[in-house]
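Encoded as structure tokens, the structure appears first; notes follow it.
Of the protein chains in this complex, all but one are displayed in their positions.
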Amino acid sequence: MSVVVRNIPRAPQAVIDGLARAGVATVHEAQGRKGCLHSYMRPIYTGAQVAGSAVTISAPPGDNWMLHVAIEQLQPGDLLVLAPTSPCDNGYFGDLLATSAMARGCRGLIIDAGVRDVRDLKAMGFPVWSKAVSAQGTVKETPGSVNVPIVCAGQAIDAGDVIVADDDGVVVVKQAEAEAVLIAANKRLAAEEAKRTRLAAGELGLDIYNMRPALAAKGLKYV
Amino acid sequence: MSVVVRNIPRAPQAVIDGLARAGVATVHEAQGRKGCLHSYMRPIYTGAQVAGSAVTISAPPGDNWMLHVAIEQLQPGDLLVLAPTSPCDNGYFGDLLATSAMARGCRGLIIDAGVRDVRDLKAMGFPVWSKAVSAQGTVKETPGSVNVPIVCAGQAIDAGDVIVADDDGVVVVKQAEAEAVLIAANKRLAAEEAKRTRLAAGELGLDIYNMRPALAAKGLKYV
Amino acid sequence: MSVVVRNIPRAPQAVIDGLARAGVATVHEAQGRKGCLHSYMRPIYTGAQVAGSAVTISAPPGDNWMLHVAIEQLQPGDLLVLAPTSPCDNGYFGDLLATSAMARGCRGLIIDAGVRDVRDLKAMGFPVWSKAVSAQGTVKETPGSVNVPIVCAGQAIDAGDVIVADDDGVVVVKQAEAEAVLIAANKRLAAEEAKRTRLAAGELGLDIYNMRPALAAKGLKYV
Amino acid sequence: MSVVVRNIPRAPQAVIDGLARAGVATVHEAQGRKGCLHSYMRPIYTGAQVAGSAVTISAPPGDNWMLHVAIEQLQPGDLLVLAPTSPCDNGYFGDLLATSAMARGCRGLIIDAGVRDVRDLKAMGFPVWSKAVSAQGTVKETPGSVNVPIVCAGQAIDAGDVIVADDDGVVVVKQAEAEAVLIAANKRLAAEEAKRTRLAAGELGLDIYNMRPALAAKGLKYV
Amino acid sequence: MSVVVRNIPRAPQAVIDGLARAGVATVHEAQGRKGCLHSYMRPIYTGAQVAGSAVTISAPPGDNWMLHVAIEQLQPGDLLVLAPTSPCDNGYFGDLLATSAMARGCRGLIIDAGVRDVRDLKAMGFPVWSKAVSAQGTVKETPGSVNVPIVCAGQAIDAGDVIVADDDGVVVVKQAEAEAVLIAANKRLAAEEAKRTRLAAGELGLDIYNMRPALAAKGLKYV
Partner (left out) sequence: MSVVVRNIPRAPQAVIDGLARAGVATVHEAQGRKGCLHSYMRPIYTGAQVAGSAVTISAPPGDNWMLHVAIEQLQPGDLLVLAPTSPCDNGYFGDLLATSAMARGCRGLIIDAGVRDVRDLKAMGFPVWSKAVSAQGTVKETPGSVNVPIVCAGQAIDAGDVIVADDDGVVVVKQAEAEAVLIAANKRLAAEEAKRTRLAAGELGLDIYNMRPALAAKGLKYV
């Protein structure tokens, strides 16, 4: 039952980088308000904004053996994405694994569990989005799998899907949809710019979006 | 059932500003240890300390339409205070709405739900206290109400009540009590200053507050 | 039932300081992956890394009277460690108590409950690891005990045990084991340094730790 | 700050009894989908369905003194409704207090905290809806208030409001609206009866409520 | 973005019924310890043990419109499986929808949200496994989708997958694997029977499974 899939599809690097620039909230809207991981996934430090191809890991609770296996599968621009097979907040990952992952060009870690050595990780500039920070270590007794489909923090993720992460959280874009989502995201960013100017000048969303008739039709009363 | 109340009472601006300077913990003590919102309400960035008159919003889960309506009701010095009608962690509010709210003099947002674009909000200096950070967007399908009584994070809040928020969390002061609470808060701050000096010099609270007899009477033993 | 134990054993200061330098994750591994407090215990600001002898406090929910009693028992280099007798997130501790504790050489507070005045505490450089930040105050009506055995955030702690705390959380080292744990921790740090260099150069953990045969034996397949 | 309000308004008993028969879900819908307490409020045993006038209690965490005070204020047909001033799961109430409350005609307890002696309470037929079951006892050191406005499990409740509770949870009806809500609830029950017959016969809600055009207009596609 | 898939694959009814008899824990083991939904999914009453083909529903938070659409897609022996697009504990489903679903042969509901009318549902014998019980109702404003892939309580579920549910919780079996899993489950049940007899007679698992050498090899000491 324990497998490592060696060849995975990846979206073009330029698309991935474009999605990183668009950011999580915009990407999520651009693909129809879907793909957000649960909001308990928080960055260990603020300010990072990254995207990468998912190298997925399915690991037993309290066992981080598969991280070593997954690191060998990394290509520059990838992100590690780990889901335990049952809820666990142990610290699966620390500065040594980060050193190894960075040596292979890894851009960060998304983990529905815990992480440790967070001060070192911040100093190294290795961003992590996790459910917990925990010094509690793990064992290396039971294999899991790498690059199999997983569910991480409420979202189904396939190896090679594009993961975008920033201070707002984490969103997954299916690999085959990445290019279309980027186009929609960029369109959205351009439209937002125009709206921002009008709103900053004091115009109201009620008027810009012509909401007053619809609100009245649904029964809103001013008293 | 959906209404917008246009005229709300407000406390004098000088009183509101005084309460902001006193801070949440002091204000809470000054009014008899009451009014604190649940401790899960956390600032999206540290260091902000504000107060304002509450423009209240009752909104359906996952629907942020009423924020546009509420923004029109803002006066300079107000705070938006949103409670969903059932628990929800969606990101109701982001940088565009903040741009609009700031254009009307809004000092921040208190929301018993989620917020997004937090990096932008920090850059703009628009403080938010929320239950969650989430990129998950909302719809605009069902009206709610503005400036009606709400319960936000465990506290009953009326439109025009004074909200004080800082790194310790959020407290509500009833509009009619704001002036009296400020006087009590300032008295408290003065008294604390004297105590701080004595404590810093090594005197013990046990002696300053004469606690030893009461502790002995309640049976405390030293062994 | 309310007692204050005045004389407690303490580990040598040099050992305590060595454990602080080693940090929580390393100390936890060095003593056999034990002693971590629950991961909900978070620092109120990042970057502090301390160790000290535990002055323990058992306090009723919503009653901080015993903190005043405990402060008198502090010696330079100690840490306050408070566990409520039932779950509570009230703000038991703020800047005045911190002023008093610092005047006696206290290095910080570990509290399985809430804390307040966190902006002041950060400015003063008084670190706290807590379950919550809450402005909600407490009463002084019911005594508890000081320097008795407690369970704090899932770990049994005796007065005089060494507590190590940093951005990864909090770990307890039994007072009698502190020296041995420090030796093991320092050995571990030295070994990690060598591994870090090899991993940074691109060598894989799979090879450094010779994991491939064991993984194959447990059935891992590459496809 | 500690008060007991002796005279409170109450809705007519026949109205209260009618609301009990309608049940929580129907009453909640009949008053416009409002008034439900948080879903963590669960019955200690299934099958009870009651309504009564709220005798409200604001109590400190871990202190049940006010329950004795509140029991003197009970009239036959009332319900006790307790909210602690900060989150607490202690067992405030057990079989002795229930014996006393039943002797005065009390119909049950709604408590945003813990309860104990639940086997006895079930045997006595005294229903409780609570956040927790906990044997952890309380002290009697700090007064609170009786029949003041409280927020219990997310809802603002005034003394004399009608509380309806069954296996679905708890809902509050403002005292002045109770009669109108009962009329709406009874209308709703009658309408549901007719729908139930049609649905049981295999007719679809899609057709009974004529939903197909609206769904198509909003873009629903069958594939 | 809102679609209803009308034709879905289903496992043979005899296989589904066999999986129901095997029960959740056995099925989960038989397929390699995978497929369990989060343990917060609890039955609204004990004793039900069912299996069925999943008719999946993706619904907005607080909006139950799609349940009406899904019911039309039910065939006898199916189970409804609903996942909201963001966390929500509203009561999406009650006795009227259950009446309609039963009229079409539905065997129950799995819902990562709330349910209401639970006393009626129990009386009707319509089992539900849910995250919450809540009387809080929903709106019908925003379409979702039916028979699309969803993630429900941590598991990816496709329309037509077999869902097994009993007092231990809920497990999903991929439709294509259902027959093989049933064979493995039945083998397991037979093996357990033999072990049960030996254990009941006082033989130890340590001896039946020959665990003593492995434990000694891993360093277990008796003192």
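Just so it is clear, A, B, C, D and E label the chains in written order, and each chain counts residues from 1 on its own.
In this text, a residue touches a chain if its C-beta (ideal position, glycine included) is under 8 Å from a C-beta of that chain, and two chains touch if they have at least 3 such contacts.
A quick note: this is a predicted structure, and the numbers were derived from the prediction, not measured.
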{"item": "Contact list for the unshown chain, restricted to visible chains", "value": "A, C, D, E"}
{"item": "Hidden partner chain, touching residue among C:A14, C:M124 or C:A156", "value": "C:A156"}
{"item": "Per the touch definition above, residue among D:Q49, D:Q136 or D:N186 touching the missing chain", "value": "D:Q136"}
{"item": "On subunit A, residues whose C-beta touches the chain left out of the figure", "value": "60-63, 85-90, 134, 136, 139, 141-142"}
{"item": "Contacts of subunit C with the absent chain, listed as residue ranges", "value": "1, 32-34, 36, 38, 85-87, 149, 151, 154-156"}
{"item": "Absent chain, residues of subunit D that touch it", "value": "1-6, 45, 65, 68-69, 71-72, 89, 91, 94-97, 99-100, 102-104, 114, 116-119, 132-137, 140, 142-143"}
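Here, only the chains that are shown with their structure count from here on.
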{"item": "Both-way neighbours, i.e. chains that touch subunit D and touch subunit A", "value": "B, C, E"}
{"item": "Furthest chain, CA centroid comparison against subunit B", "value": "E"}
{"item": "B-C, C-D or A-E - pair sharing over half of the A-B contact pairs", "value": "B-C"}
{"item": "Distance between the centres, which are taken as Cα means, of subunit E and subunit D, whole angstrom", "value": "31"}
{"item": "Residues of subunit B whose C-beta touches two or more other chains", "value": "1, 33, 36, 85-87, 89, 134, 136, 142"}
{"item": "Interchain contacts, given as pairs of chains that touch", "value": "A-B, A-C, A-E, B-C, B-D, B-E, C-D, D-E"}
